[in-house]
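Apart from one protein chain that is not included, each protein chain of the complex appears where it belongs.
Moving on to subunit A:
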Amino acid sequence: MNGVQLWAVQRGTAMILAVAVVVHLVTILVAVRGGLSAAEIIGRTQGSWAWLGFYSVFALAAGLHGAIGLRAIAAEWAGWRGRGFDLAWVAIGLLTAAFGIRAAFGLFGA
């Protein structure tokens, strides 16, 4: 990946996150009104493709956005630059995203 693509991904994921974070927070606020139980949560998430899709995109955007940001900080503050580090950041970004998607999938299939 070159600087242009990284920049484009960072911009794109930022736009997704801006919407996703708002939806996420509003959902939480609405969901917890009048108490919350595990059964209630699973009742909403189980088998919901819309829910799974939303959180998969959210987790992927967050993973990539975070990794690209950390890559810049590591390069500037620690001097970690080069192909090896770039590959590591891709791996870290995808791994973070995978954790999120796995969690979403767990609630989807619960």
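One rule holds in what follows: contacts are C-beta pairs under 8 Å (C-beta built on N, C-alpha and C of every residue); 3 or more make two chains touch, one makes a residue touch a chain; residues count from 1.
Rule of thumb we're sticking to: contacts and distances are computed from a predicted model.
Trainee: Assuming one chain is omitted from the figure, identify its UniProt name from "Molybdopterin-dependent oxidoreductase", "Succinate dehydrogenase iron-sulfur subunit", "Corrinoid protein" or "ABC transporter ATP-binding protein".
Mentor: When "Molybdopterin-dependent oxidoreductase", "Succinate dehydrogenase iron-sulfur subunit", "Corrinoid protein" or "ABC transporter ATP-binding protein" are compared with UniProt, the left-out chain turns out to be "Succinate dehydrogenase iron-sulfur subunit".
Trainee: Which subunit A residues would touch the chain omitted from the figure, given the whole complex?
Mentor: The missing chain touches subunit A at positions 2-4, 6-8, 72, 75-77, 81.
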